[in-house]
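Following this message is one structure expressed as structure tokens.
One chain of protein is taken out of this complex; the other chains stay put.
Showing chain A:
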Amino acid sequence: MERKKPFEVLVKDHGPTVLRVCRALLGAHDAEDGWSETFLSALKAYPELPVDADVQAWLVTIAHRKSIDILRARNRRPLPVDELPVRPSGLGIPGDGHPEVLDAVGHLPPKQRQAVAYHYFGGLPYKEVAALLGGTPEAARRAGADGVKALRSLLVDNSLKDGSR
């Protein structure tokens, strides 16, 4: 029988994943606000979550909504729900061994960035990514594929420029 775990267990098991999704969406600085608002909101709603729900998908969905709220507030103008602005480069992400990867994610166009964040960092299948972004699962899959292609060439470019790796 499925049993609802203490919320502490969710924070331990899914906290790092949600932070990674928030970093990809918001950049290093605002990511912590995104993480905090996501878990605060999740804690409030947790008693009503069905006991057999996919907890990580639920948390990623909340992170999606909270990130849009934060970006709207940051830009002080209303945005359509399915669009994120291009964010400035978040160089020097503290405490992460691969800042260049997350930084490169930040250079992707909004749709691709979200598709990569939700599918690769958040573990959502493209069907659920499509539900968050609007459009078809095929379109979400295409955005994810274009995203990783662009990501790879950004990373290759960078390593050539830096002469590292």
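Criterion: a residue touches a chain if its C-beta (ideal position, glycine included) is under 8 Å from a C-beta of that chain, and two chains touch if they have at least 3 such contacts; residues count from 1.
Rule of thumb we're sticking to: contacts and distances are computed from a predicted model.
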item	value
Absent chain [UniProt protein name; select from "3-oxoadipate CoA-transferase, beta subunit", "Carbohydrate ABC transporter permease", "Lipid-transfer protein" or "Methylated-DNA--protein-cysteine methyltransferase"]	"Methylated-DNA--protein-cysteine methyltransferase"
Residue among A:75, A:136 or A:153 that touches the chain left out of view	A:153
Residues belonging to chain A that touch the chain removed from view	3-8, 11, 15-16, 19-20, 32, 35-36, 39-40, 43-44, 46-47, 94-98, 101-102, 116, 120-121, 145, 148-149, 151-153, 155-156
